[in-house]
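Every protein chain but one is kept in place in this view of the complex.
Entry: subunit A
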């Protein structure tokens, strides 16, 4: 358990005074050996006392809370400060939230990914608030000459009931800042939370609704140049030669620079760069196989039967179980590549100066951008600053540092501050896609229709391990084999919101539905029976919380009135991912002979809900994302070149296509376990299973819109 460091804290006070109040010094919240570092004074109100890396209190009662992790739409810039404010008993109306810069000395894990920010920081944030509150109480106790234990706090105020004394936090901020911070601090009882669990509006609502410059693409700097880059048009090409004479002669063009396989047109405006790029004469040569989607289908079939598989999990004797089975069910499921399509395309600003590098932009991993810049320029990381802008979506795309690397290269070569901008076409055809995968599931039932054997083979293209071998139903089947084969391709892939599980969950939950039907059992009861088995006589290790999974299944069944609605075809799905549990029921109604997805009922266990409004929308948005990409998302290739390059060819879900989404949270008091991703994985399965009920046709391939069941339905 980490505690405040008393020596650094005193150092901070001394140095802050020496700096004349213009600069504030922070220190690592958890690493007691870290040296104090200068943080950006502009972000903190004048006259504020900094209590720790997260928190400053001004004499005017304004509390400034720094949110260190990148905001990509997951609501962290609102949720993180709420946690600090809760323990501080702060008046939320007086809280100012600022986005922290990359600062390894002050913060750990400045990453947005894996739904991990809140689980990682939950206790740190609470302690930051609780410690400051403790110091304020003690400062007031000393001044008022009353026992600290008799002082209560609420809404940024201190009260002493017996003497009738009260004061705002601002009044005691300076005195509290001089006190020695406790090495251990008692946190609130979760039941007494006042702010956590409430609906708090996004702290940037007003800036968003009035068009303030918040995003990376909105960042402009005096003298800054723009760059649009031509990357190889096919995966598998490498650069052979460039003739940039015509491009250089175009209006507004300052330079054309080449690095690796990229040619960057640098100029005075986005449009001028875009037009000049069109007249570049570039020759490429083949460096790897130029694959088409037909090739991928052949590769899947071949590797499924003949590939050398890596065993991921094995329990019992699968061969024997299948040999002795009364019934064997077998099905294959396939998913295409997907671009992330954040609405703000990739972009990044870099200024490689003589004395260091300045980076500004939308990245989920600022640390990675800085490491890469250090490698390219030779500057140590201390000479490289990274400012994190608000980001127009991430979905995993901004975990990669490729666009920041490009900006550093271009700035270095053009010797100017440069912002690299990707067009939508660049963004969609530029790779790091969700990998395409085919799964083969096999299930063995005995004569009592008990599931006695289970096999899953995943074949993926640049997928790494396309299975999650320890997820359900592992642990509930005595004889089980999960293995995988990977094909290496020139088409680049990367994490895409809920990596792997964003399609594995759908395939697995659809297949479980097939098995339940073959066993003549209700899909909900079938899952519950398997989980009871995992609890009572587990097959190998069970790495998910069976009770939490059972609870969301029961809640979703209850809230959807499972199996009891007339004229409504329901499909069930449940998944554990990123530490959280989500069950969903899809509801399809047949209107004029056509099946239509009307509702999704979601039961969610992500532990304590911090911001009710943000969390509710996070689940709805996750479901819409999951449904939309399952229905429509499709990326295909011809000779290494993507067939889709913009939203005219690549279909994203629109308002007229969404189901209603009814969200229910489990209230179990468990520390938050993450919510950026877990609502997405179960959506595809809930939809596919509901459509099956309505049409008797299984949806075994994404996008569903291309399946036989949808012929004639737009």
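Going forward, a residue touches a chain if its C-beta (ideal position, glycine included) is under 8 Å from a C-beta of that chain, and two chains touch if they have at least 3 such contacts; residues count from 1.
The rule is simple: contacts and distances are computed from a predicted model.
Visitor: For the chain omitted from this view, which of "ABC transporter permease", "Putative tricarboxylic transport membrane protein", "Mannose-1-phosphate guanyltransferase" or "Isoquinoline 1-oxidoreductase alpha subunit" is its UniProt protein name?
Guide: UniProt lists the chain left out of the view as "Isoquinoline 1-oxidoreductase alpha subunit".
Visitor: Which of these touches the unseen chain: A:270, A:374 or A:525?
Guide: Residue touching the absent chain, from the options given: A:270.
Visitor: Which of A:460, A:628, A:642 or A:674 touches the chain that is not shown?
Guide: The single option touching the absent chain is A:628.
Visitor: Pick out which of A:620, A:664 or A:698 touches the chain that's been left out of the picture.
Guide: Once the missing chain is taken into account, the touching residue is A:620.
Visitor: I'm checking contacts with the chain that's been left out. Which of A:197, A:345 or A:396 qualifies?
Guide: A:345
Visitor: Which listed residue (A:138, A:202, A:489 or A:689) would be found touching the missing chain in the intact complex?
Guide: Counting the whole complex, the residue in contact with the absent chain is A:202.
Visitor: When the complex is taken as a whole, what residues of subunit A touch the one chain not shown?
Guide: Per the touch rule, subunit A residues meeting the hidden chain are 71-75, 199, 201-202, 204-206, 208-215, 217-218, 220, 226, 251, 269-272, 275, 341-345, 390-395, 423-425, 613-614, 617-618, 620-625, 628, 646-648, 652-656, 658, 660-661.
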